[in-house]
Each structure stands twice: as C-alpha cells, then as structure tokens.
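For this depiction, one protein chain was excluded, whereas all remaining protein chains were kept in their positions.
Entry: subunit A
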Amino acid sequence: MKEFLFIYRRDVNNIPKGSPEEMQAETKKWIDWIGGIAAQNKLVDRGNRLQHDGKVLKSTTMITDGPYAETKESVGGYSIVKADTIEEACEMAKGCPGLANGGSVEVREINPM
C-alpha cells in the first residue's frame, strides 16, 4: 500500500460561522468520516487542523502575512491515508465533509525519503 496526503483547502472568506451546535455537527461529520477511514484500517495519521494565519517566506527578507495573499483558498488541515492506488485514495476523499462547503481535497502520493 502507498501513503497519500490529503490537503484540505477552503475559501477563507467564506468559512461558515454557525452556532455552537452547527459547529459541533460539522466536527461530528469530520470525525465520523475520519473514523470511517480508520475503520477500513486505511488511516495513517489523522493529521491536524491549521491556524488561519501564517507567514510565507519567498526569500530571507521577503516575508508576507498569510499564506492566502494571492489566492482565496487556504490549507485548513491535512491527514495521511493509505491506499493501493491514487484512484482508491480519491474514492475515500469523496466522503470529505469539506467538499459540501465548497472546499477541496488535494490528494498527493507520498514519496518516502
């Protein structure tokens, strides 16, 4: 089996600001989805969420605020799964709750060093 990185992106200007109950329901969807991958024994690392803001270095002197200066999509988190093919990994990614909110999942095969 190969390992694949799921990179979750979403539009930072359009993050749903729901009630605590709605946020909780959203979290549940994510954990149910990750739990489903784990139930297939295909989860390598549940990964993490990322803070909204960050810095980008283009050289030792050029540091800009926010990774999303030029694009409205920003990485919100990542996970690592295992699958035989990238198609199988994509099939898993179809269940990602972020997709329903206009987010995206980038699927990349990990090339071990």
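Here is the rule we go by: contacts are C-beta pairs under 8 Å (C-beta built on N, C-alpha and C of every residue); 3 or more make two chains touch, one makes a residue touch a chain; residues count from 1.
As a convention for this text, contacts and distances are computed from a predicted model.
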item: Hidden chain of the complex, named as in its UniProt record, picked from "Sigma-70 family RNA polymerase sigma factor", "Periplasmic protein thiol:disulfide oxidoreductase, DsbE subfamily", "Potassium-transporting ATPase potassium-binding subunit" or "Xylose transport system permease protein XylH"; value: "Sigma-70 family RNA polymerase sigma factor"
item: Missing-chain contacts mapped onto subunit A; value: 28, 31-32, 34-36, 38-41, 43, 46
